[in-house]
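Every protein chain but one is kept in place in this view of the complex.
Presenting chain A:
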Amino acid sequence: MEKIKKITKMKLFLPVFSMLLVMLINVVYDIAAGNAPLGFFAISINNGILYGRLIDVLNRGSEVAILAIGMTLVVSASAGTDISVGSVMSLSGGLCCMLLAGYGMTNVSEYNVPLWVGMLAGIAIACVCGLFNGFLVAYMNIQPMVATLILWSAGRAIGLLLCNSNIVYVRVPSFQFFGGYCGIIPTPIIIAALCVAIAGSVLRLTALGTYIQSVGINKRASRISGFNSAKIILLCYVICGLCAGIAGLVATCRIYSADTNNIGLNMELDAILAVALGGNSLGGGKFNLAGSVIGAYTIQAITTTLYALGVSSAQAPVFKAIVVILIVVIQSEPVRAYFKKMSAKKEAVKA
């Protein structure tokens, strides 16, 4: 009993519980349909690569998981969201492919410039976008949503311009590698894991995490206690841009082309939702990075579940909304207080 209580009190309990709840839907469905009850969790090696729904969730959820890292920091430090990440993804992918293919080309099978130049340029432009957003928020004191609205609309447009409004294909195996398979594991999973590991260890091993939370809780007080609040907020936006750049390149390599019209479309909303599902307050302050990443995979688990259940595309958004509402309500303050009260009552009865 003590043990269970300890687990339920852990910070990550609710996000993990929500994700398992989503996956449980599959188990129920599989039993009802007469399939193997744990079919959703089965992982095998097929055609030389890992194969299974769980792998799909991890693989397809990579982009949102990477975005969620940056979004968590931005939300924590500035109590606002960066809505430009989806557009920045498209811009970074567009620039990368444009350089690799050469301007005006739409279909190439060899690089115009070395691969690392294209990749680096894609990530660099994303960082510049982050710098721009961060500058507006931190130094111009513009509300985050308004400041990032500029690149939300302009980022994709610049990407389209770079690609001459075409889908630019780069059909080179080493480019496809980053969206394909590294041995038996899908490369995006490895990239996402690396990003989470680096971000997690930097925040834990250095004082940066504490600084960010401190600025988020009270910007003025932090400044008075000697932190350069504006600089920290700026840094968070640059990290968010960097994450968007990496996510954009992953999405681009997956389809070995810069589909600037569609890459990262509406993904900023998924990233914000991931932060919320992770049990973070969108009002800033304390944050829980692991929660956000789990939130990101929960969103993908919902999508994959809807595919597995064969819910028609027209109705899928409704199911998605119901699941999201349930998760958010479970994590809400009043519901948590209610459960606490119930368990306290039980305890009292026992005593």
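Just a few scattered comments:
Convention: a contact is a pair of C-beta atoms (placed from the backbone, for glycine too) under 8 Å apart; a residue touches a chain by one contact, two chains touch by 3 or more; residues count from 1.
To be clear about the criterion, contacts and distances are computed from a predicted model.
Here one chain is missing from view; checked against "Glutamyl-tRNA(Gln) amidotransferase subunit A", "NADH-quinone oxidoreductase subunit N", "ABC transporter substrate-binding protein" or "3-oxoadipate CoA-transferase beta subunit", UniProt names that protein "ABC transporter substrate-binding protein". Looking at A:T8, A:S174, A:S225 or A:N262, the residue that reaches the missing chain in the full complex is A:N262. Of the listed residues A:L21, A:A124, A:A157 or A:L269, the one in contact with the hidden chain in the full complex is A:A157. Contacts to the hidden chain, counted on chain A, fall at residues 46-49, 51-53, 56, 60, 107, 131-132, 135-136, 139, 150, 154, 157-158, 161, 165-167, 169, 180-181, 251, 254-255, 257, 259, 262-263, 304, 307-308, 310, 312-314, 316.
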